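Apart from one protein chain that is not included, each protein chain of the complex appears where it belongs.
So, subunit A:
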Amino acid sequence: MVSKRKKKYSTGEGAQFMTRKAALKKLQLSLNDFRRLCILKGIYPREPRNRKRAQKGQSGIKTLYHVKDIQFLLHEPIIWRLRDYKIFNKKVGRARALKDFENLKRYLNSHPTLKLDHIVKERYPTFIDALRDLDDCLTLCFLFSTFPSIAHVPRDQSALCQRLTMEFLHIVIEAKALRKVFISIKGYYFQAELKGQTITWIIPHHFSFEPQQKSEVDFKIMSTFVEFYTILLGFVNFRLYHGLNLHYPPKFVSMSPNSNEKLLVDEDIFVAERVNALNVSLLKTSDAVDEEIEIDNFNSEDGPENIEDAKKEAENIKKLKTLFKGLKFYLNREVPREPLVFIIRCFGGEVSWDKTLFVGATFDENDESITHHIVDRPSVSKQYISRYYVQPQWVFDSVNARDLLPVNKYFMGEVLPPHLSPFIDKDRDQQYIPPEERALYDPSILEEQHKKDAMEMEDQDEDEDSDDDAKEENESPETENTKKKGKLSVTTGEVYKEIPWEKDRQEKQAYRLREKMIKKKHRKLYKSMMEGRKDRAKEIWLLRKKRRLHDEKKAGEKPIKKKQKAK
């Protein structure tokens, strides 16, 4: 008996992967439906270890899906829904063409809807999984909540996004989960910590919708993503609300149902109402006692330092949660209210704004108990002595510093200090730290440096003086000696001075020789790593140089200004 010859690519990588075309054929779906299915189910192409084998010897680069993923899709019930859509579209198209409006209406009323609940559960078996993947979801939902009704984005989708994001912001406020905030040129970054997961999202700067080119952005795809994300966010919200013993869906003060249609017409009113809603706490008893969990001292492998660090961190966060407690903020008209109200409320502050412009103001401008008046203009005609007039960056910087920063740098009309990103990993080596950031970690550094500079200057002067003296002293006796003794003299032997960098140089040389003994296997890796290191060093050097030049320029400008003032 001759055993049957094994066919090529029937096992191993060749059998594990499937091109997109093959997948389409197997699923009997159109490309559009397949794309939709993949987005909803979270199926993605995979990079094979050996592309040639995975493509069954075909050349070129194909989109490869895992065979098991496609099999998984094969059993998906919403595939039938997608087919229903196809039928529905055909029926509607036909009815429309025949002007059979009666049937058309009937068809449209029995429009098939996708139910995605089971997919959420399937993709995120645990709540933590869902939280971990919430970044993209939130960012896209926040973006869609600003959209008007455009092609491929149904109006109720953006309305739903508005509702859900609003609810999410509320739960972040109630849970006091916000940790870091950042104003970037793209928008406001927020980082919250929920159930130990850090969730970062971006809210774009508040401007009207900018139409995109068709070739640039396909809203259909984004809309499909949002379709899933809204469901996910809804369930996440539900669980978060229940975790805090709150009823879901929450009822916001001014979000009455009859005003809903009006809101959609006038966006400004809508935004105003939304911000207003943000300003009202959901919990009736706002003085909920924070559960304080003492971290016990376990003699675990972590060691005492780690426990110490954790304790410190916990204390910091506790402090952060009540950062603005007892402070009263008043937002001037030009200040972007939504992010600021959100932040201030997150950290326990009270906030209000001009009553005549927007609804929901809780106290007036002339309230004497206002501590901070947030202004974003160079001057205000009527000022109260009892409060600080600060720029909005103060709020952001204070949150990132986890402490109320001194306000003097942020006064109205002041040139603001740079706004630094709180997302920089401090522990990474080989990265440039701007002096402002270094001062944040250790405020004494800057002062020390200034002092040191001053000291050095003095030292140098002194050294020079002393050197001169010594020389003079040395020279005078020698000259006398030579004069006295003439030719027959014993010159003092020169002490062999070790060049300080010589040792370093030799070590470096030895290392360079040793470098050449790296195994061939690692040589390229080593080279690329060293190159990367060099590049990073160069970048740091460049930034430092730019900073130095800037500082010098600034220092040069200052005296001139002074002079001008004097004149």
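The rule is simple: a residue touches a chain if its C-beta (ideal position, glycine included) is under 8 Å from a C-beta of that chain, and two chains touch if they have at least 3 such contacts; residues count from 1.
FYI, contacts and distances are computed from a predicted model.
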The chain not rendered here carries, per UniProt and among "UDP-N-acetylglucosamine transferase subunit ALG14", "Ribosome biogenesis protein BOP1 homolog", "Urease accessory protein UreD" or "pyridoxal kinase", the name "Ribosome biogenesis protein BOP1 homolog"
From A:Thr113, A:Asn366 or A:Asn408, the answer for touching the chain not displayed is A:Thr113
Among listed residues A:Ile385, A:Val415 or A:Ala555, the absent chain is touched only by A:Val415
Among the options A:Leu24, A:Val92, A:Ile221 or A:Ile317, the absent chain makes contact with A:Ile221
In the full complex, subunit A touches the hidden chain through residues 35, 38-39, 42-49, 63-64, 66, 68-69, 72, 106, 109, 113, 117, 120-130, 132-133, 135-136, 139-140, 143, 156, 160, 182-187, 189, 195, 200, 204-205, 207, 210, 212, 216-218, 221-222, 225, 230-231, 234-235, 237-239, 242, 248-249, 334-336, 376-377, 391-393, 415-416, 418-421, 423-424, 434-437, 509-520, 522, 525-526, 529-530, 533, 543-544, 546-547, 550
